[in-house]
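One protein chain is absent from this view; the other protein chains keep their places.
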Amino acid sequence: MSVTSAVSSDYNSGVSNVPIEHQFNPYSDNGGTVLGIAGEDFAILAGDTRHTTGYSINSRYEPKVFSVGDELLITANGFAADGDALVKRFRNQLKWYHFDHKKNLTIKSAARFIQHLLYGKRFFPYYVHTIIAGLDEEGKGAVYSFDPVGSYEREQCRAGGGAASLIMPFLDNQVNFKNQMDPDSNGTAKKELKYLKLDEVISLVRDAFSSATERHINVGDGLEILIVTKDGVRTEYYPLKKD
Amino acid sequence: MNHGPYDWGRPSDDTYGAYNHQIAAANNSQFPKMNTQQPIVTGTSVIAVKYQDGIVLAADNLGSYGSLARFSDIERLLPVGDSTIVGISGDISDLQQIERILDDLQVQDSYDMEKPNLKPEHVHEYLSRVFYNRRSKMDPLWNSTIVAGLSSTNELVLKYADLLGVTYSSPAIATGFGAHLAIPLLRRKVETEEDASKLTEEEAVELVRNCMKVLFYRDARSIDKYSLAVISQSRKKIDIHKGLRCEDMKWEFAKHIRGYGAPQL
Partner (left out) sequence: MAGLSFDNHQRNQFLSAKGFGSPKATSTGTTIVGVKFEGGVVIAADTRATSGPIVADKNCEKLHRLSPTIWCAGAGTAADTEMVTQLIGSNLELHAMSTERKPRVVTALTMLKQHLFKYQGHIGAYLIVGGVDPTGAHLFSIHAHGSTDIGFYQSLGSGSLAAMAVLESNWKEGLTKEEAMKLCTEAIEAGIWNDLGSGSNVDLCVMEVGKDAQLYRNYLKPNVREAKVKSYKFARGTTAVLKESIYNLVDIEETVVPMEVDTEA
């Protein structure tokens, strides 16, 4: 079918001559938001429990932060099918690592391995923001975050997913004390960095998520916080607004 | 008469010229490989809800061909093994392919095990991976499914899986239009697992039947004839009731509605 009609006008140039192709879209967005913070001797990884497509809530409780053993926490937030596939592959390979080497996987090695899992699909990426949390070889809290194709970095804190842009500036200010001066220095010295205690971190996480729930439609229903300390992994749950 | 499949339904070649066989023999041709690009004959919503002793599922019997109500006897609640029901919406030819895949799985299971061992958690894992692998080949099975049943530990399993490989679990699940029309009604009664544990079987069946009625009122690709499955934990049994009809519908008030605005003469 030709669109070059007998009637020619100025408006024709705006009309496409190629037929519109309907193509299968292999991706979707399942909403939610996640957040990892490293403390001095602990690390947390938190996520809301709402699972969505479009304007619908699929489930009010679908966990997306997992404890995979070896005191490692992982989440891959974005397109849920890719996230699940990535976590499944990681769990499987971790099992094989134990069989082959009879030792725990360090978080440093886990991070490098996840880079390879992600980059392995460089040209058909896992549409996820991946964050892992745990303790490093010295027992200090560690958080690593990844972009969809595997670029990663160790950080003190990182928010991922839909409301990352709402939460991250809050974290910069409250965890890394960005834009805060030492009140007694008369504006000459920056507020000194210090490790936050676990209960302070949990308070920040709860406030970050209840605030994100207020202003982001894909965030809500419930908050699940996984906490790693030298004593192991613990889970806390707090309800969020359901509207 | 040429009986070659490529020439079925085509007028003689003198009218339109020879058929370009490369279109169908898609590989290694000037055309890209063709996969399912859209569903053709389709089934609408499947809905499911947990109650204190099990799960109730329902799906109507219509097979739509675009806006044509083409088939009215399609069965979309498939029993798999003795403790699983898979409810399927979307493309019907892909439904039949899934039926075949799951049948193969049952046969395989019966070879390996002395007694049936295929449980809903296995069916869901298998099915969702079939979906994810097919989507990753850009050749999807165009369906949304609900897997329900009694697990190996006699726990309730109610999970969703679709053409993208997306999965989730909830005490009330619906596919397609049901996600918009039935879910709000189901969640009014069953928002949490705790709510489900208070709902009786009679209440659950009534709730699901009301949802099917609302779907018939408002989903233009639905029909008032449907199947309803009741999975019972205590009876360790699944009953599928077929050919149910929407009942107690309200149409009486419609005769009072005249025109669409200013009074019509």
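Labels for the chains are A and B, by order of writing; each one numbers its residues from 1.
What we mean here is this: contacts are C-beta pairs under 8 Å (C-beta built on N, C-alpha and C of every residue); 3 or more make two chains touch, one makes a residue touch a chain.
Predicted, not measured: the structure shown is a model, and the values here were computed from it.
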item: Candidates A:Ser28, A:Thr52, A:Gln115 or A:Thr130 - the one touching the absent chain; value: A:Thr52
item: Touching residue (missing chain; options B:Gln52, B:Ser151, B:Asn210 or B:Gln233); value: B:Asn210
item: Option touching the unshown chain, where A:Asn30, A:Thr49 or A:Asn218 are the choices; value: A:Asn218
item: Touch with the omitted chain, as defined above, among A:Ile74, A:Leu135 or A:Leu204; value: A:Leu204
item: For chain B, the residues touching the chain missing from this view; value: 177, 180-185, 187-188, 210-211, 213-214, 217-218, 250, 252-253, 256-263
item: Absent-chain interface as seen on chain A, which is shown; value: 10-11, 13-14, 52, 54-57, 162, 174, 179-188, 191, 200, 203-204, 206-207, 210-211, 214-218, 241-243
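Note that only the chains that are shown with their structure count from here on.
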item: Centre-of-Cα separation between chain B and chain A, whole angstrom; value: 32
item: List of chain A residues in touch with chain B within their complex; value: 22-24, 26-28, 30, 51, 53, 56-62, 79-81, 84-85, 124
item: Residue numbers on chain B that touch chain A, as the complex places them; value: 35-38, 132, 135-136, 138, 140, 160, 164-170, 173, 179-180, 183, 191-192
